[in-house]
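Note that this complex is displayed minus one protein chain, with the remaining chains in position.
Labels run A and B following the written order; every chain starts at residue 1.
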Amino acid sequence: MSILKFDHVSHAYDGNAALDDVSFNLNKGEMICLLGPSGCGKTTLLRLAAGLEVLQHGRIKMAGKTIANAGTGLCTAPEKRHIGLCFQDFALFPHLSVMSNIMFGVAAGVAKRKRWALDMLAKLGLEGRAEDYPHMLSGGQQQRVALLRALAPEPGVILLDEPFSSLDANLRAQTREETLSLIKTTGSAAMMVTHDAEEAMFMADRILVINKGRIIQTGAPAEIYSRPVSPFAASLFGPVNRLDGVVRNGRAETSLGAFAAPGHGEGTKVQVLIRPEGLTPVPEADPQTSPCTAQIVSAHFLGGVSHLHLCQKGNKELLHIDCQARVPGTYLPRPGANIAFKVDSAYVYIFPQSAANSAPEPQ
Amino acid sequence: MRQPVGLFSSYTWARWRPDGWSLGVFAIAAFTAAPILAVVVLALTSSPDIWAHLAATVLPHYIHSTLVLMTGVGVGAFIIGTGTAWLTSAYTFPGKAVFEWALLLPMAVPAYIIAYVYTDLLDYAGPVQSVLREVMGYRNARDYSFPEIRSLGGATAMMTLVLYPYVYLLARSAFLDQSNAVLEAGRVLGCGPWRNFFTIALPMARPAIVVGVSLVMMEVLNDFGTVDFFAVQTFTAGIYDVWLNMNNPAGAAQLATAMMVFVLLLLAAERIGRKNKRFDNVRRSQPRSKTRLTGVRGIIVFAACLAPVALGFGVPVWVLGKYALRFYETSLNLSLLTSALNSLMLSGIAAFAAVALGLFMAYGVRLNGGRAIKSAARLASIGYAVPGAVLAVGVLLPLARFDNAIDAAAREYLGFSTGLLMSGTIFAVLYGFLARFMALSFGSAESGLARITPSMEGAARTLGASRWSVLRRIHIPLLRGSLLTAVLLVFVDGMKELPMTMLLRPFNFETLATFVHQYASDEMLEESSLAALGIVVAGIAPVIALSLSISGSRRQ
Partner (left out) sequence: MLMPMRIRHIFYKKADTAMKTTLIALSFVALQAVILAPPALADGKEVNLYSYRQAFLIQPILDRFTEQSGIRVNVVFAKKGMLERIRAEGANSPADAVLTADIGRLSDMVEAGVLAPVKSAILEQNIPARYRHPGGLWFGLTTRARVLLVSKERVKPGMVTSYEDLANPELKGKICIRSGKHLYNISLIASVIAHKGPAAAEKWLRGLKANLARKPQGNDRAQAKAVYEGVCDVGISNTYYMGKMQTNEKKPQQKKWAAAVNIVFPNQADRGTHVNISGAAVLKGSRRKAAAIKLIEFLSGDFAQKIYARQNFEYPVKPGVELHPIVKSWGAFKADTMNLARVSSYRREASKMVDKIGFNY
């Protein structure tokens, strides 16, 4: 079922390692996202897959056939790989019309694909724009044309390099929905590079978290979100509250309470990461939930949720227990007010102190 | 993003196997560099040592006047070329539409012709001094002082007037390519128009301007006609002296080689100087919105653009036209028409061939940017800096050797003589043109390619286009402006080319330039004026057509 397979691939630019022993599979019909900060090597991975970069170490297979092998020097030319690539800057040909751009890679069944293209243009709100030129289109429209162009030759795999990064937030949400459904209807496997966790979770069947040229975690979005392997992986999915703690009686004790810390030795120092979503205000009267109290520093209404900035009362070193909470609904306390809140342990991740400072553990 | 190693994998199978593109680039480079290498080989043959003599006597002087002339013309062409290019690309003012192409016109005037014309005008018997004497009541030259045109300064002025269009052409296309947003960002950040120009537009256009200025400097280096006429003792004049007066061609080749090395070092220094800067990530956005200049500022800008056109083109054409009109019955004949046809044919073929080969080489370098391939391409485009007659000898040598080898082989194995197949044919002249003008076409194609984002190529490749197909379907259409510029440069330079045509041509073959030369070398300006005008006029049509087409291709 594997349609694209990376086998111990390493790559370096001028001696600077960009990829370090990367192996993974992309299965038929699957959409995977490579998630990582910029400069982590994820774009290199796409370029190697597309054949725009000569493989230095390892092997790449497509549909069971080796297309690049550093050992033998084999490197199939990009035009012979049948892989679609959607560029971050779209790379639309400025001298060709929208239709000519889309049809650029179509070799057989031109008439049929043309009908398909017209159909798709209409579906994507580009009806009647087939003979326009790229510079006459808006960013979102250009992105759609770039996607259609990559899909037009019916590639076995489609690669997307930060395809939505140059679009504004509203447009991004809409466009990624369209893109996803378009790719899913064509049934081709897809691999997308992004640094936006929300985008990755939205699009991906599987996420590959990459840091410093290595894959540090693989899994379904929910899995990675709820069970990050390292503080780094956790922080990719949004801001976290970081607390220091010490394990006593199998629980990590922090200023926000104690949390079960299985697998951490008694007395070890740990780092406790809590997502803002894990802090929920509760009525102060309820002593059963053993709530913490804190003072509101600032509160921002964000539509569906409110973002609270808290600090714990009475502590001299205010900054150290500075934390954030995300609260659903229209709850918006005044700054200076005191609130009580509880911590949902599903949003609490505990790592040994050493992991917090050193590089994340490889998987 | 860093430029990846082996950006577009240029081979499908084994990594170590050389591919067609690299071989092609090496073949073209070897072909165009052969005459240059021949000069170097000639320099290595034993000869009476001239260096000790030259170093003790005139060498410091040669070097001094050459450097002064190069710097003077380089700076002059930079100021006029970049200044007018900026005015016509950032502003609208009365006459701007005409100046856009008119500023290119002086390029069609050969430097030695403008030198003759201005000497005619400015020397003692010319109209300027005559009027001066009339008005001031001077009797003869001892009564007053007038700047001598036959001097280093005069040569600098003359060459600047006809060479600045190289800088103008390249700077203008760079300015037109600049994103409006970047310049607007500058304005918003508090840069006035002057500072905006100096801190943003100018540095961004640097690669193009450097190409332009280096072309100008190479033209200065290979010029002999003007400096000879003005008695300026440059390095090139020294080369001819050693060759012809001391009958020491090998010594001349040594001097020429030293000059080539100097040019290569200069170019390398510039490259190192901008090594860590990248200029190609400029994306075209909205067409430039142009500030309208009116009133006094409009008039000043109008005058600033008019002056170079009037001095570099208007005056020579007026003088030549006057003579041509007066003496046309003696000079207008069939042989002039044949010469004109020959000129057009040679320059036309050379322009298209040079651009085709230059594009192939530039694309080959882009595909496979190895050091060896880059050096080969650089070597192949150094011919522009070699004095024409020396390069012509460089063409003679390998070509005749090749012809004689074929002849010997034919005699030995086939029993008949082929004679000289290519020496002394039009092919030999074209070969010379290619060896000389590859710098123009390769440079234009290379700088044009640098402005095309690599993802464009990646997109086409992943869509199934082969490298040939990418070149044909993506690069050539996108490079239209650059390639037309190159065609224009080679064509106009070809029309003016003299020493190579002279030496390499077949029997009874005249071009407009050789036609002009046989009279002009005897200072018979009148007899040659019609043909000289022919060179200029033949240059006008393509200059206008191509500059319209270039600004058209910008609008996309």
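Observations, loosely collected:
Quick note on the criterion: contacts are C-beta pairs under 8 Å (C-beta built on N, C-alpha and C of every residue); 3 or more make two chains touch, one makes a residue touch a chain.
Computed from a predicted model, the values in this text were never measured in an experiment.
When the missing chain is restored to the complex, the residue among B:L255, B:L344 or B:M495 that touches it is B:L344.
Of the listed residues B:P106, B:G424 or B:G539, the one in contact with the hidden chain in the full complex is B:G424. Summarising the interface, chain B meets the missing chain with residues 53-54, 56-58, 61, 123-125, 140-142, 148, 150, 228, 230-231, 233, 237, 240-241, 243-249, 287, 326-327, 341-342, 344-345, 348-349, 352, 389, 392-393, 396-397, 399-401, 403-404, 407, 417, 419-420, 423-426, 499, 502-510, 514, 518-519, 521-523, 526-527, 549, 552-553, 555-556.
We adopt the following convention: only the chains that are shown with their structure count from here on.
If each chain is reduced to the centroid of its CA atoms, chain A and chain B end up 52 Å from each other. Residue ranges on chain B touching chain A, taken from their complex, read 1-2, 4-9, 11-16, 283-284, 453, 455-456, 458-466, 469, 473-474, 477-478, 556.
Remark: chain A residues 13-14, 43, 47, 50-54, 72-85, 87-89, 91-96, 104-105, 107, 133, 135, 146, 149-150, 152-153, 155, 159 touch chain B in the complex.
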